[in-house]
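A single protein chain has been omitted from the complex, and every remaining protein chain is retained in its original position.
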Amino acid sequence: MIHDQADYAREDDDVHEPLLSEKDETTVDVREASPLPDDLTREELTLPAPSEPEIARHYTRLSQMTWAIDSGPYPLGSCTMKYNPKFTEDVAADPNAAIHPDRSARSAQGNLELQYRLQEFLGEIGGMDAVTLQPPAGAAGEFTGIAVAKAYHEHHGNDRSEVVIPASAHGTNFATAAMAGYDVVELPSGDDGRVDVEALEAAVGDDTAALMLTNPNTVGLFERDITEIAEIVHDAGGLLYYDGANLNALLGRGRPGDMGFDVMHYNVHKTFATPHGGGGPGAGPVGVVDELAEFLPAPRVREAEEGSGYEPFEPDNTIGKVHGFGGNWLVLVKTYAYIARLGDEGLADAAAKAVLNANYLAERLDLDVPYGPFHHEFAATAGDRDAADVAKRMLDFGVHPPTTKWPEMVPEAMLTEPTEIEGQSSLDDLSEAFNLAYADSDEALDAAPNRTAASRIDQVAAARDPQLSWQALDGE
Amino acid sequence: MIHDQADYAREDDDVHEPLLSEKDETTVDVREASPLPDDLTREELTLPAPSEPEIARHYTRLSQMTWAIDSGPYPLGSCTMKYNPKFTEDVAADPNAAIHPDRSARSAQGNLELQYRLQEFLGEIGGMDAVTLQPPAGAAGEFTGIAVAKAYHEHHGNDRSEVVIPASAHGTNFATAAMAGYDVVELPSGDDGRVDVEALEAAVGDDTAALMLTNPNTVGLFERDITEIAEIVHDAGGLLYYDGANLNALLGRGRPGDMGFDVMHYNVHKTFATPHGGGGPGAGPVGVVDELAEFLPAPRVREAEEGSGYEPFEPDNTIGKVHGFGGNWLVLVKTYAYIARLGDEGLADAAAKAVLNANYLAERLDLDVPYGPFHHEFAATAGDRDAADVAKRMLDFGVHPPTTKWPEMVPEAMLTEPTEIEGQSSLDDLSEAFNLAYADSDEALDAAPNRTAASRIDQVAAARDPQLSWQALDGE
Amino acid sequence: MSGTGGTPYAPHTDGETAAMLSAIGVDDEEALFDIPDAVAFDGEFGIEPRSEREIRAECSRIFARNDDLTEFLGRGHYGHYVPSVVDHLADRAEFLTSYTQYQPEVSQGFLQALFEYQSMLVELTGLPVANCSMYDAATALGEAATLADRVRSTSGDVVLVPDHLREAKRAVLSNYCAGADLTVESYPMVDGNADVDALADRAGDDVVMVYAENPTVRGCIEERLAAIGDLAADADALFALGSDPVSLSVLEEPASVGADVVVGEAGALGLPTAYGMGLGIFACSDEFLRQVPGRLVGVGEDAAGDRAFTLTLQTREQHIRKERATSNICTNQAWVALRAAIHAATLGPDGLVDLANDCVREAAALADRIDESSGATAPVHDRHHVREFAVRVDQPAAAIAEDLEAEGFAVHAIDEHLLQVCVTDLNAGRTDDLVAAFEEVI
Partner (left out) sequence: MSGTGGTPYAPHTDGETAAMLSAIGVDDEEALFDIPDAVAFDGEFGIEPRSEREIRAECSRIFARNDDLTEFLGRGHYGHYVPSVVDHLADRAEFLTSYTQYQPEVSQGFLQALFEYQSMLVELTGLPVANCSMYDAATALGEAATLADRVRSTSGDVVLVPDHLREAKRAVLSNYCAGADLTVESYPMVDGNADVDALADRAGDDVVMVYAENPTVRGCIEERLAAIGDLAADADALFALGSDPVSLSVLEEPASVGADVVVGEAGALGLPTAYGMGLGIFACSDEFLRQVPGRLVGVGEDAAGDRAFTLTLQTREQHIRKERATSNICTNQAWVALRAAIHAATLGPDGLVDLANDCVREAAALADRIDESSGATAPVHDRHHVREFAVRVDQPAAAIAEDLEAEGFAVHAIDEHLLQVCVTDLNAGRTDDLVAAFEEVI
């Protein structure tokens, strides 16, 4: 399947769809317009003032120059790009749900009920005792979880300074630990791509606040020694943090809570198919075991006394807040709708099909796939080809390429996660794109992509001389 | 502005986005599944059963291979392709309006009120005394109007067999008159592109049931002699029918009712910017003067006794019905919303800007434009070039071409109606596309279009061996 | 942006307007209008412009004046649940804001969607030709009659329709027939089905078309369609059959009972209950290919030799053949056809058949319960039903319907002592309450 992307250009100067500012710039004399005293206002404001038809065309055109799940395969490893069921948009658009967060609990029973129900769903799915919905993304969930762990240690008078993280972990894990004020202890991967238990034993000690782990890990391998790993960390007085990015592979077959994890985040835009929105919003609810519940952010929601609905409450030793209000509400509503749509069997089937797809796809690739057995994703290696070049060439074959050059344990990695939404023929197309690109000539790879709205972009040059606004361009 | 259209193809056999049937065909054994006796059911049913993600991709891709107003200029003369305000979609999507047409009047007051209001709006705008909303398109409006005229004549014991129509009129006028059982008398255009009053006088007589006219006519010329024309027809005992396709040029500056027209249709997807939907639905309400009101289709809506809301009623000598229910309701709602949004001044401004745009664009064209002064549209002539070829080449310049080869009074006509929604720079782009294509080489014209999802399609061959379903293809 | 009072949908700044006027060489927009004073309008419509927000609020207030009833209404306009994906895809601007595919090279997407719609109708009807829409079932029936008039060389001028026909549909048909000097006559029914014997007596040289519905407007499945088809054939009349795509997914295939034309209402797929807005089906046998009204999408090749879609056989149409066209239809219901196709795709054949079977089962079950519990007789006709059935009550039907309305339910009163009740997936969850209401008011 080949895809030519729509694009727009002016013949004269080869500018793609003009900037709004190139279409119109209107200046308003603010001081004349404003009832405020002049010394409190700006002088003027200059922005585009396009008409509605112009706006409609502008964004319609921009949209057509944007690849999305609804365009075709988008197998970004670790990112879990699933189809986003349309009806969840309608559920979230309910005007009755569009209320202000400072409403009294009495007058916001509907939203409180939905929050409560979602907390319950997530608790069940993760095997966790208490859940907060507040963190607005996965990384925010990590930060929340680590802050909760820190509060727990401090509450118990433990002064611990380190967080242990496998080398294969996502960048957010490292950055989160640092943001929370911890030193990062990086754990090299074992030969089998998993945590090396001996190395872990050596790394863990009195200073260990927590081990952050995702399971299956970022190349889709289940940490088989998880029981032992948990024991090691717990014995040292540390906590086990579960990065929920890969929970989609476990649904209905394993729960972090049952594996010894004490705190976890759920990544709802991955596991529960809420849209990625070109980079967000997502949501990253956090679940914890009983002992940590008192530290969760405030408020959480519980059932009020018999028959009187739901109420927000502040956990006893709450860390306070991680978002100005309750997080990304619209995303949480879509999460609820998705989980309710699938139910137990649907969730388990989603995991099964995701794993089936990854294994089937890998089977068809001419590229090597080190390590196994993997679950919902795998890191193929481009070997002596440049993974990024192979990826650019794949764009010409009508698919989005996988995540490239990460994790580093696989050289020239192409981290691939087709998710459950692709069918056999789509996977066949995808494998063809992989194989054709992988086998293509150096010249073809260098010249790729050719069928896209822009040809290969020099990102290094762009970063050397950053131009971050149309004002910066005007100044050229 | 150049536009490359998105498209999808398989490399192996160059099939664009596969048919649903090429993706899946599932057969159901109906007799096994049905509770009905076998002799009342079919044996089996074979249709595609794609999953929702596949459906989303299929139609997303198809949409990207479809030019629309929201893609760019779409200056189809006579078709009045305006921007369709998005908010009217939301108004029409109100679930409270989604009721069954057989509701009691008592329980459908909301819908009746909106119908009543819209009847009033349209009556005002056209200068008509009574309006029916029932006809589901312009042509259906014509049919309704002519049927009403016929009923009027019959009621008054007049046996009239002819409808007079200028040669420049739209095909629907001729077809409508024939459908209604009339003989068509075609009136050649005068030298100035308008009705030749003398020829009209000769054509009109005792057999004349009606003259059908659009004003401005299909090349945008106002029929200056309209008062005389009306007199001639009326004196002969005929009626004057106004084809509302060009009413958008007159809004606020002239009303068919004031010009002597007795019956007219409104074309709401033209004049009032309801979406054209790839070919429909539209709506074609009909307005008449008092004398004809009793013949309008049933039901119409009126105010009920003081304070008791609205009620449907049957005009005394109604022609009955022209649609199984009340017509294209969702379209009518959008019509109401559009008219209310613009109000008196907005409607008048829409006409003014539409006329301004047509005149400005014509001014910039290298093509000749015979006849004038024109209003909202004009027919340029491609002279010794083939208008259809010029049009195909225009596609390569990122615009939709005008209506071609019609009306026939202009050789190689390019009937152009930019409407009010294009701005100056868009009109400049459009004129450039015209001029470049017009000046291009024969080879370039023959080879066009090149930047579209399909290259030039052989419509003659397609009509020679019609293949109208995927079943027909299977049979190849 | 345009100044106050102008249309918000024109992009002209005052400066641009001035520049454009000067390029044309006139002083103001008024100078461009060539309207004699005698007929110029200088009054006011009296329509106040409003913001989009005000209009949304206003219309929402107006529509809230419709009572909140649970509708058990059908008789030609059916509500089924329309999956959300239908709205989201059909609302894409490329579909909604495009027009007839006069330039197929930039309209491949919509053309393919319509071609697929036609193909689905071909499968459902068994007939090889389906156009890509008429306005609604009633106008499609009218077009069938004029087709019959064109293709049948009989001297006949009678169109026979079932006595159980929606009155409005008959009225539309009559208007179409009037122009072709055809006459509409009814044939009688026995117990909800066509009286085939009476029909046999009536069918003769003067008949150009016999029309039957399956299911009938009362929801009855016609049991002797093939016999009707034979009768029509013997009389050299066209056999036109009316149905809808949900029913067609399980009922006898029209082609197999000799239907020459299938008309009907496809809005049962894709459209929500829309106050009667519809989507007319028109399918027929190959023989009439060049007589079909409306638009047809066919397959052809582009210059590169690739498969491509295009409108075809346009010489039938009014814009080419004028008064000798097969119909005056121009703007049709393309976007509604798109919606129906998407809806059908989401259901697949399983889902479609399930939906139809549920409509059969639910109707039977509800009729039984009303019959048992309320003292009313249901179903009135001893037939198999799809979705709907008639109910006989001793009291005046209109009064009962009014009482039911007071209980929150809408049903049809179709005759002095006849009600009609329609059950689909949309209201099936409320049948308990309806039965209770029946008990209450009877």
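Read from first to last, the chains carry the letters A, B and C; within each, the first residue is number 1.
Keep in mind that, in the parts below, a residue touches a chain if its C-beta (ideal position, glycine included) is under 8 Å from a C-beta of that chain, and two chains touch if they have at least 3 such contacts.
Just so you know, these numbers come straight off a predicted model, no measurement behind them.
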In the full complex, displayed partners of the excluded chain = A, B, C
Task = Can you work out which residue in A:7, A:207 or A:262 touches the chain that's missing from view?
result = A:7
Key: Option touching the unshown chain, where B:4, B:17, B:54 or B:124 are the choices   = B:54
Remark   = Per the touch rule stated above, chain C touches the missing chain via residues 1, 52-53, 56, 81, 83-84, 88, 91-93, 348, 350
Inquiry  = Tell me which stretches of chain B touch the chain missing from the display.
reply    = 24, 26, 49-54, 56, 60, 85-87, 89-90
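Definition applied: only the chains that are shown with their structure count from here on.
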Centroid distance [mean C-alpha coordinates] between chain B and chain A, Å = 47
Remark   = Cα centre of chain A to Cα centre of chain C, whole Å, reads 46
Query = Considering chain B alone, which of its residues make contact with at least two other chains?
reply = 5, 7, 9, 52, 56, 60-61, 64, 68-71, 83, 85, 421, 423
Inquiry  = Please output the residue numbers of chain C that touch at least 2 other chains, ranges allowed.
reply    = 2, 8-11, 83, 85, 88-89, 93-94
